[in-house]
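A single protein chain has been removed from this complex, and every other one stays in its place.
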């Protein structure tokens, strides 16, 4: 029984390792599931105690039979480590659906989805809901960081075509995902109908945005920032925008027109191996 | 594998409701189990997180096949509530055995054990280890606060006689446990061989001590105080002594000669219904 | 003597003349301007809303990262991002006016004149019950001094504000001081109608791999349950030093936490970081206080204000 439109108690109906370091979590929360749109996220309390005290944001990767939502996550720190111990049948509190979600492309557009690292979950959901089959690019540093096989399978079933790249060539094509994207765009007769949606590490999204902007292709990015409230009140999740000032990832985002983001802003967010990157 | 003589990782081998609001917890910890003496206690971490941050003290009620220790506890607050959710097979950190334990009575002494409220666990262990069968008094406010049936059974198997009293007469004899004790002592030809050991609410132990002192019967009490370290370093668990100053329950106690305690000191400790008493 | 009650316990309090239906407010900066919680909390159930700090002009705030989680708390260095008082009046206040709840406007500035100008803009505006003056944001430097840690500066500021407005004035004090009672008395002497405490404790966290502070601003304000014992102590001290009412805050998660502040001497309480932990926290606290009073057969929450006795 939700106590309000965004606060829910969900039952864990599935929770398992999904390969390549990811875990898949399915939460039964009917009202949330029927409201959720691709690109939206949830704030999940990983513990009933106050250690840790803040909820964690996760993108929704699928809605299952309008009853449950699916999440994919990586254990990167204390919160996700705790989450990974939660068993089937357990109850978790969460808020959602939050954020704006991806803007729907025009009927005749060619949606291109670009996922880097752990950024694929919201794009998976988006792919499943798109009217016209998208072209999907999945990039990662190496094979071990790639999207799990189940998710690739799911992509394939919804996509017109799936391109896989790894920086070191250990899976798919060697090179950056932006190289493959550039090659595709520049070789495609449909370029003027393309709309790009990307989600992944900041550096990748910045690069994708540039590729898109250089070719006048509209592009959208799903941003990440540390979050406290998820409701737009703490102003903690701000990202700098070119117009000056900041926008809240949880409220005006997480999806932004790539051109509004000030990519020069320096940002520090943890990456999966526990080390920090700029 | 214990990392040191007092620090142990134990496996939960049994954990169940034991009746009358108590839960019974059995922890496999061989080194601890073989070292433990009646009257000693353990400091148990009820959570792997820092909420709550301090370990909780519990008396040892039995050692099972030199491999495991048994605890009985009541859910009275956050820590015990968390503990009650721990499942069989889980690992818990604990320290022990701590404290001094009950002094052994002379070979020809008549040990009298007086347990009030939740004070029975260490006396249960003591009863099982005594060379000469003790006389046991179990008192409580009412039937619902009494020692659980399994524990009474265990008492009966080790005791010469078990007297039960409740303040309201809902089980055993009506009246205070001290009334029954007084009647017994005053009617017994063995009074000069009696040694009393009591554990329970402070007010009860004070009354028992008075009954004993008035009759020149040696008596020992097992004290409770809030604890942080259990190792004698924080000085948090002090109780006032008649000689002036304080003694540490975790180090010089928990068992004290009843005559050294300054019973006039005002003490506040939570009681099972969550309310506080003086 | 506790009154035997037949009906619901009375949760209403009078806060420097402002009638609150219950003593639970939202702490500034943790509840936006109320509208953000429209799907979550029924504002009619709250004693009042203290809005996010408002300044004369819009302020864009600090660069990210702005927050960091700490044990039982969090650090923030938002930098008081806000749209400015005019946008507040045109776009934010109208929403709040729709509810039967007291609206306290948290104000701040970079100079005494700034503060006064904001207060003047709010004077006489319908739907504003009072002003909470933030003299304690760890990150706002004003004319070279931080008002909140300098007794004389805070006295001058509050005195100037007193002249500028007839609205009830609450001075929001900083906990980052040696003696909170000095500041409490200075606020009372300056003519404030009440106090609000505590703001955040100045803190810092370091990323040991990057060898850099976790916040772009280097230091930030520590809030949440971690600081509650410090907050309760300061409310207790301040309540003994002055006779104006206190809004107590700092780490309140539950009704029991709120009651600690009330027993320490607070007339009302504000719930801050808890809104992020449990978005229903404010309603839950109000309901919990009511349940506690019923259970303990206490007729009115007013009977508890400042009633903790020294052992």
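Chains here go by letter, A, B and C, matching the order in which they are written, and residues are numbered from 1 within each.
Simple rule for what comes next: a residue touches a chain if its C-beta (ideal position, glycine included) is under 8 Å from a C-beta of that chain, and two chains touch if they have at least 3 such contacts.
Please read these numbers as outputs of a predicted model, since none were measured by experiment.
Undergrad: Quick one: which of C:55, C:82, C:149 or C:278 touches the chain that's been left out?
TA: If we include the chain that is not displayed, C:149 is the one touching it.
Undergrad: Where the complex has a chain not shown, which of C:46, C:59, C:75 or C:119 is the residue touching it?
TA: C:75
Undergrad: In the full complex, which of C:85, C:157, C:177 or C:190 touches the chain missing from this view?
TA: Counting the whole complex, the residue in contact with the absent chain is C:177.
Undergrad: If you put the missing chain back, which residues of subunit B would it touch?
TA: Contacting residues on subunit B, toward the hidden partner: 3-7, 45, 50-55, 93, 95, 225-240, 244-246, 251, 265-269, 275-276, 278.
Undergrad: When the complex is taken as a whole, what residues of subunit C touch the one chain not shown?
TA: These residues of subunit C touch the chain that is not shown: 70-73, 75, 149, 176-179, 201-206, 208-209, 211-213, 216, 218-219, 222, 224-230, 232-233, 236, 251, 256, 259-260, 263-264, 292, 296, 304, 307-311.
Criterion: only the chains that are shown with their structure count from here on.
Undergrad: Using Cα averages as centroids, what's the distance between subunit A and subunit C in whole Å?
TA: 36
Undergrad: Distance from the CA centroid of subunit B to that of subunit C, rounded to the nearest Å?
TA: That gives a centre separation of 46 Å.
Undergrad: Going by the contact rule already set, what residues in subunit B reach two or more other chains?
TA: 50-51, in rising order.
Undergrad: Which parts of subunit C, given as residue numbers and ranges, touch two or more other chains?
TA: 71-72, in rising order.
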